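Of the protein chains in this complex, one is absent; all others appear in place.
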Amino acid sequence: MTQIPEQQFVHKVPVQCTLNGQSTEFLAAPYLSLLEILRETLGLTGTKEGCNDGNCGACTVNVDGRIVDSCLMLGVEAQGKNIETIEGVAPAGGLHPLQQAFLEEAALQCGICTPGFLVSAKALLEAEPNADEHRIRLWLAGNLCRCTGYDKIIRAVEKAREEMK
Amino acid sequence: MHPYQYIPATNITEAVSALARYGNRARILAGGTDLLVQLRGERYELDAVVDAKAIPELVELTLDGGLTIGAAVPCYQVYENLAIAAAFPGIIDAASLIGGIQIQSRASLGGNLCNSTPSADGICPLIVHSGVVTITGVDGTRTMPVEEFSTGPGRNALGNGEMLISINLPKPAAHFGAAYQRFIPRNEMDIAVVGVASAITLDATGQKVESARIALASVGPTPIFAKQASEFLAGQTATEETFAKAGAIASTEATPISDMRGTIKQRHHLVEVLTRRTLVQAVRRARGNA
Partner (left out) sequence: MTTTEKPQEFNVVGTRPIRHDGVDKVLGRALYGADIRLASMIYGAVLRSPHAHAKITRIDTSKAEAMPGVFAVMSGKDMPLVASGALDLGETVDDTAFTSDRIMAHSKVVYKGHPVAAVAAIDSNTGLEALKLIEVEYEVLKPVITLEDAMAPGAIVIHEGLIGSDLGEQVKNTNIAVHNRLEFGDPEAAFDQSKTVIERTFIISRAHQGYIEPHASTAFWAPDGKITVWTTTQAPFGVRKTISALLNQPLSNIKVTPTEIGGGFGGKIPVYLEPLAAVLSKKAGRPVKIQMDRRAVFEASGPGPGGTVKVKMGVDDKGKITAATADIRYGAGAYPGASIGAAASGIFACYEVPNVRVDSYDIVINMSKTAAYRAPGTPQATFASETLVGELCEIIGMDPMEFHLLNASKEGTRRPDGPLFPRVGNEGCLLAIKGSDHFKSTLEPSAEGKLRGRGMASGYWNGIGNKSSVTINVNEDGLVSLIEGNPDIGGTRTTIAMQAAEILGLPAEDVHPAVGDTDSIGYSDLTAGSRTTYATGTAAIEAARMVIDEMKKRVAMIWETEYENIEHIDGMFISKVAPDQKFTFKEAAGKLGQTGGPVALTGTVNVRGSGGGSFGTHLVDVEVDPDTGKVEILRYTAAQDAGKAVHPSYVEGQFQGGAVQGIGWALNEEYYTSEDGVMINSTFLDYRMPTSLDVPMIDTIIVEVPNVNHPFGVRGIGETSIVPPAPAVANALADAIGARLYQTPMNPGRILEALAAKQSGK
């Protein structure tokens, strides 16, 4: 809770949303990003912060079927939305084909970018089950990876694409 | 960051009165892809942001010959609409290259316009499509052509308590084509070193230019409507040679600076190149064989 002089006190706002399939309620200081709410308030640290200004995609989450950078959305804007984070990608007790493909294709080195790539790629393959290499590269251009040179990430997405058919 | 309130407005009156109440201590929140970055970077302080995404007029996207784009409509809704893509190609070029996919889920053309940077990719295409903006404030509603909207880097025609409602584009004439291209060193996620939008209306033979509109990004304090280059083209034959001449004229209308993204010389040169290229593309589209 931020403590500031009384006259400017900015109250927290109750927010209701669906988070990884569960109806969820939280209190959000209105100026906090969805990323901060997920990580600090809700303890979902799988969503990463790389830049806090929309340029790395490490904080990518899915909001109502669209991927967004959670650092560039306010937590209060989650009201009424359906949000999926990396913690919601795997089916209970298993892995999503993308997660499996990332492991098999060694598509992660340090792994900090991986949650963002997985959330982005999942949205792509759900919308475009036949996305080709160029389309995958374009779609993932908002996700930076500094370790892999992208090669194995692209191959993993292509592999998962085939699995998901 | 200075703590601020969140005001989710559900209609224009609410939003406008909130803006009026807070004066310059409140701003509209559309996609937030500029606003939240600037607030975090402490470019300015606010006491409130007014979320406009629940205001029906601001999320309206209507194609009825002409096109009405609510000020808060995210880019993806514009470019995923195939009918819009067919009729307003210049707009689609811009909407699909602002940021990456994540940014396009939120970023709006209205926000792009109101943020009013010279490098904005969305503004020049709106100019060449002869866009008109609708602005509402406590004192009522007014309209103006897009090219008059930006008044300097980060500055625009909005007065205190005023907000942008929508951008209205007239129905394109027959044999109309438009295109927007920018130059960036990377292939995505970059700010235009130079951007050029061109729109062209050909005669029925598809050979002669009836009228043209060219606008330039990132080469002056505001997006620039290249009036002389546009006027030059009227009545000319649509050839590469003509377009090269138009590019040379457009380059004289540019007033770039040197900064980390490019030098004055490079930018003048790129205006010529991109004017030529966008005109070729616009003509191809005008002839219906894009």
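The chains carry the letters A and B, assigned in the order they are written, with residues numbered from 1 in each.
Operating definition for what follows: contacts are C-beta pairs under 8 Å (C-beta built on N, C-alpha and C of every residue); 3 or more make two chains touch, one makes a residue touch a chain.
Keep in mind it's a predicted model, so treat the numbers as computed, not measured.
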item: From A:V13, A:L27 or A:C51, residue that would touch the chain that is not displayed; value: A:C51
item: Residues from subunit A at the interface with the omitted partner, ascending; value: 1-4, 29, 31-32, 36, 39-40, 43-53, 55-56, 58, 85-87, 89-90, 95, 99, 102-106, 108-115, 118, 136-138, 140-155
item: Subunit B residues touching the omitted chain (full complex); value: 1-3, 100, 183, 185-191, 193, 260-263, 266, 269-270, 273
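Rule of thumb we're sticking to: only the chains that are shown with their structure count from here on.
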item: Partner subunit B, residues of subunit A touching it in the complex; value: 2, 4, 8, 10, 13, 29-31, 33, 52-55, 57, 60, 63, 66-69, 71-74, 76-77, 79, 120, 124, 138-139, 141-143
item: Complex interface listing, subunit B residues touching subunit A; value: 1, 3-6, 8, 29, 31-33, 36-37, 39-41, 47, 49, 51, 53, 76, 99-103, 105-106, 187-189
